[in-house]
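Inspection log for the structure reproduced underneath, given as structure tokens.
Here the complex is missing one protein chain, while the rest keep their positions.
A and B label the chains in the order they appear, each numbered from 1.
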Amino acid sequence: MKVGLFIPCYIDQFYPQVGIATLELLEKLGCQVVYPTGQTCCGQPMANSGCERDAVAAYHHFVQLFHAFDHVVTPSGSCAYHVRNHYDIVEQTEEVKKIRDNVLDLSEFLLDILKVESLDSRFPYKVGLHQSCHGLRGLRLGQGSERALEKSSKLDTLLRMVDGIELVEPSRPDECCGFGGTFAINEPAISVKMGKDRIADHENKGVEVVTAGDMSCLMHLEGIIRRQKKKIKVKHIAEILNGTQP
Amino acid sequence: MKEHAQKAAEFIRNESRTDWHDEALWFVRSKRDKASHSIGEWEQLRELASQVKDNVLSNLDGYLEQFEANARRNGVQVHWAADAEEHNRIVYGILEKHQARNLVKSKSMLTEECHLNEYLIKRGIEVVDTDLGERIIQLKEEPPSHIVMPAIHLKKEEVGELFHEKLHTEKGASDPKYLTEAARQHLRQKFLAAGAAITGVNFAIAETGGVVVCTNEGNADMGVHLAPVQIHCMGIEKILPKAEHLGIFTRLLARSATGQPITIYTSHYHRPKAGGEMHIVIVDNGRTAQLGRAAFRNSLKCIRCGACMNTCPIYRRSGGHSYGYTIPGPIGSILTPGIDLKKYSGLPFASTLCGSCSDVCPVKIDIHEQLYRWRQIIAEEGHLPTDKRQSMKWAGRVLSKPAWYNVIGKLTRWAMMRLPRPFLYNRLNEWGKDRELPEPPKESFGEWYRKREKS
Partner (left out) sequence: MSKNKILTAIRNNKPSGAPLPDIPLFREADTAPVEAFSAMVETGGGRIVQVSGLSELNTMLPKLFPGAERIASLIPEVDSNVALEQVQSPAELETVDVAVIRGQLGVAENGAVWVTEEDCGHRVLPFITQHLILLLNEDDIVSDMHQAYRQIPIDQSGFGLFIAGPSKTADIEQSLVIGAQGARSLTIFLGTRA
């Protein structure tokens, strides 16, 4: 299966290992992965700041690079959510419509398209899953604790395929980490406080590694963890599914 | 613009108190989860409530006329107020007519919005808020910090001190039971002496011309049935078409608000009591304008349960006063820009857009989507700070041009690796105040990939 790989800007620049893990994982699962060079960003940073008009050029660039693929996979629920939900201000050409239908978060692609049922990876650690908001409530990668529906989580399902993993649920199963894009800079006090509270919740449960479907949340949490010289680690879910050890 | 951030930072400075506030509200959210998840058809009820409200908004004029006609037939006097000033004038006029000098009020976010208390007090009326939480903040001369639990920001010791000063309770006494009893005795005297009573309205039924008020304390009814004149103030959006719709909304309201299966008292007022007078004041005050904003009119579905506040991770850690408006939290942040875009331009940014508010909302208001939409309008209307506006323009340019993006990415990583720490962590770096920047890798994913392709 031929898929286009979209690596979000901050992963490209700061967390290449997450991109590499995603690529390796997809290849291991038999996909022919194409990474179109020249890719930049989905445009979310501008749009979430209220400047979606300034993001239009990035939108067009994204569509142009990726519209030919039947599946565009990205290790970010947030970016996938943005393309699907907020590319509504550009003309809805066939290309735009197609790409809004076909951008998938990695977990969706693995479970809904590839129908993965097992993985050949091992991660013998106590892992806490951080449910990134855009993935959970935006893409509905699972049922948020707010809704009176049967509990489910694509990320949880995938992590349970990993050998040796011990999954632990925090006491607040899906509270926001406080990243929120430019929110982290506009409201640093609350942003950091929210992050500290999430970390403490995982620590209290004895978690060794916090994972998530979005590296942006983990970048924020890791920033606090490193500043406070804590032992707990972060790993993107793609790394765990690919068997990268901490 | 930065007002919320500043007030939030002040609030958080006392971290243990912030934790206490967060826990208190999370506890309410947890009760709400338990109560709502015990109802098999909860999500269906939310959908129905949302659809009923859609119907109401699309026929609001007809329903209001039907409501008025039925209420008049019931012997109720109906008044219409275009704005807060007119609302206050109407209420004062009714009090004047009856020479009522003592007014007891039960909770009404509308009268808070209209600043009715100040208006009446200035004219010599004694106004007593009778909901315990409202009375506490009235005595403390503070605005409410929450629409359902107005004094949630105060500790019992602070209430004890306040009551000692104002109600002469024992010094140092802070037992909630003792303080509530003191308030009960104090308020009973006020109820007995009242010349008129005011309540808000939870639901107004077009088909029957009556209004429904929900309380736990019984204060609305103590006021209304003891005073010779009863006044109910409602926003135009409070209408429900038929009595059967109350089944949906009474099931949703208390479970969403406090996790109770229903409020202790759900009172249906249709006709004045023998020898008494009943008035209903229907208020617009900006609501018709909101109705005209297609992307935002959904906010008029709100039934003021406060669930979005209890779930909001930002509200819980910044307190209601940080929002600077009567209705704080997520719902306040989508209502206020329609009232004064410039003044409240910071509120839609006081959110991570996590979406929890939209998912707890019993009438399915797309709150986080509206926050996103308001952000666009705030930027378009020029209410973003200039530096932010400019940086976004640049970001937009860079992020649409791969060559620029690659160069700037490389430069940034290079700078982060080489520059001495004080260059990176200075007062302009809001991220770095309490967080480390990511450790820059030697090569980006793109660089790694190109190398791999070559080999």
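Some observations on this one:
Simple rule for what comes next: a contact is a pair of C-beta atoms (placed from the backbone, for glycine too) under 8 Å apart; a residue touches a chain by one contact, two chains touch by 3 or more.
All of these numbers come straight from a predicted model, not from anything done at the bench.
Counted over the whole complex, the shown chains touched by the missing one are B. The missing chain, though absent from the display, is touched by one residue of B:Glu15, B:Glu65 or B:Asp340; that residue is B:Glu65. In the complete complex, the residue from B:Ala100, B:Leu246 or B:Cys308 that touches the missing chain is B:Leu246.
From the options B:Ala294, B:Ala403 or B:Leu428, the residue with contact to the unseen chain in the full assembly is B:Ala294.
Looking at B:Trp80, B:Trp404 or B:Tyr425, the residue that reaches the missing chain in the full complex is B:Trp80. Only one residue in the set B:Asp284, B:Asp359 or B:Glu436 touches the chain that does not appear here, and it is B:Asp284. By the touch rule set out above, chain B reaches the unshown chain at residues 24, 27-28, 39, 41, 48, 51-52, 54-55, 57-61, 64-65, 68, 74, 80-82, 86, 130-133, 136, 149-152, 154-156, 159, 176-177, 179-181, 183-184, 187-188, 191-192, 205, 208-210, 216-219, 221-222, 224-226, 236, 241, 243-248, 250-251, 258, 260-273, 282, 284, 288-289, 291-292, 294, 297.
Throughout what follows, only the chains that are shown with their structure count from here on.
Residues of chain B that touch chain A in their complex: 2, 4-5, 8-9, 12, 15, 18, 22, 26, 33, 36-37, 39-40, 42-43, 311, 313-314, 317-318, 348-356, 358-360, 372, 375-380, 384, 388-389, 392-393, 395-402, 405, 409, 412-413, 430-431, 433-441, 443-450.
Every residue of chain A that touches chain B in the complex is listed here, in rising order: 7, 9-20, 23, 35, 37-41, 43, 45-58, 60-61, 86, 133-134, 137-138, 144-149, 172, 174-176, 178-195, 197, 219-220, 222-224, 226-227.
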